[in-house]
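Excluded from the complex is one protein chain; the other protein chains are retained at their positions.
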Amino acid sequence: MALMEINVSPLGTGSTSVGEFVVNMQRLLAEQGLPYELTDMGTIIEGDIDQLLAVAKALHESPFSNEAKRVYTVIKIDDRRDKEVHLGQKTISVKQRL
Amino acid sequence: MALMEINVSPLGTGSTSVGEFVVNMQRLLAEQGLPYELTDMGTIIEGDIDQLLAVAKALHESPFSNEAKRVYTVIKIDDRRDKEVHLGQKTISVKQRL
Amino acid sequence: MALMEINVSPLGTGSTSVGEFVVNMQRLLAEQGLPYELTDMGTIIEGDIDQLLAVAKALHESPFSNEAKRVYTVIKIDDRRDKEVHLGQKTISVKQRL
Partner (left out) sequence: MALMEINVSPLGTGSTSVGEFVVNMQRLLAEQGLPYELTDMGTIIEGDIDQLLAVAKALHESPFSNEAKRVYTVIKIDDRRDKEVHLGQKTISVKQRL
């Protein structure tokens, strides 16, 4: 199981605010059925690598359906095959050791 | 005001677990006096660009003091000068519009 | 057409050198038939979003076949639908204007 963080930015929209795009992406994400968490710098999603890349595709395409002409997407994937990884686990584990 | 997300990975440690490094970095971060939030994929910190880069330096150096020989750091900075940006704000704003 | 930059790091291998993994990924990439360029910080590949994510999958999986237990992958995608984008173009265009 892996965690993916994804940030999708429409470029050249003429507005510094991208809230509407983010709202649309969150709605889309809610339909995918994978555990996820919105942070101030992106969205973290839990799944296997095929599920995660399918979601990445859908999110990346989303602003193009909302009139964006250029999209810049940053993805980080942390994939462990030596143990189960779930959303929220790492944060809890670190906090317990502080 | 800007938000920075930073992820610092020691490479070549011989262990897939980097929890100890993360704990040390969180302690260091708590001493810096800037608002921050630990996520599963990094740490998000609020500050102006000079404060954020000073913290980035300290966090990036941290694993070298703990015997790491190679460190790979990923930083994303979202800096707005047209309005105040605070930690937690974007997440709340999007959730209100869902 | 889009450009993707991808960097795949095996974690916990016990060595700071990841040259062997990079060599394997380059061989794999050469078989995919897409234009690409190796840089010091990743590999840049040209294709449409489906082609790029298929390659991302293959590259991300590669270290697991070479005994890695944890892989950390960073992907940036710059996707323009208002004009054709090809590998090398942006660099040339900027250099011409310097």
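In this document, chain identifiers A, B and C correspond to the written order of the chains, with residue numbering beginning at 1 in each.
Convention: a residue touches a chain if its C-beta (ideal position, glycine included) is under 8 Å from a C-beta of that chain, and two chains touch if they have at least 3 such contacts.
These numbers come from a predicted model, not from an experiment.
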Inset, instruction - Taking the full complex into account, find the residue in C:V8, C:L52 or C:V74 that is in contact with the omitted chain. - result: C:V74
Inset, instruction - May I ask you to list the residues on subunit A that touch the chain which is not drawn? - result: 9, 11-18, 69-70, 72, 74
Legend entry - Contact footprint on subunit B, counting only the chain that is left out: 49-50, 53, 56-57, 60-61, 64, 69-82
Legend entry - For subunit C, the residues touching the chain missing from this view: 3, 5, 7, 16, 19, 22-23, 26-27, 30, 37-42, 44, 74, 76, 78, 80, 82, 87-91, 93-95, 97-98
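Note that only the chains that are shown with their structure count from here on.
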Inset, instruction - Report the chain whose mean Cα position is at the greatest distance from that of subunit C. - result: B
Legend entry - Centre-of-Cα separation between subunit C and subunit B, whole angstrom: 25
Inset, instruction - Provide the list of subunit C residues touching at least two other chains, using ranges where the numbers run on. - result: 69-70, 72, 74
